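Here the structure comes first, spelled out in structure tokens, and everything after it is commentary.
A protein chain is absent from this complex, but the other protein chains hold their places.
Let's look at chain A:
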Amino acid sequence: MEIIMSILAGVLFTTGVYNLLQKQLLRIIIGTALISHGAHLFILTMGELKRGAPPILDYSIDQYTDPLPQALILTSIVISFGVTSLLLVLAYRASKENGTDNMDKLRGNEND
């Protein structure tokens, strides 16, 4: 199961990086979203995927799920949610002000 999840995370990273390298601003944002999904899935996988055990370390039981990756993932999801929404607004404003959403044309030089 961990192997399949790792491959899935890898696929998400690949598609994310592919989108990140595009010229259109919206595609780039979708790329970042995909990468963050990949990272989150990855954290979950790294904490081992187990079912049906309590998330508590108690010395009387020998089966427990690790609660830490879930805490980490939750924090990370909230942060990437915030950053993505900010990025969407920023991209909207930037493309309106600059009159283009093509990264090639958003290069700029020293004179302005």
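The rule is short, and it goes like this: a contact is a pair of C-beta atoms (placed from the backbone, for glycine too) under 8 Å apart; a residue touches a chain by one contact, two chains touch by 3 or more; residues count from 1.
The rule is simple: contacts and distances are computed from a predicted model.
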Complex member absent from the view - protein name from UniProt, among "Putative circularly permuted ATP-grasp superfamily protein", "NADH-quinone oxidoreductase subunit D", "sn-glycerol-3-phosphate transport system permease protein UgpE" or "Multicomponent Na+:H+ antiporter subunit D": "Multicomponent Na+:H+ antiporter subunit D"
Candidates A:11, A:53 or A:79 - the one touching the absent chain: A:79
In chain A, positions touching the absent partner: 20, 25, 28, 32, 35-36, 38-40, 42-43, 45-47, 68-69, 72, 75-76, 79-80, 82-83, 86-87, 90-91, 93-94, 97-98, 106, 108, 110, 112
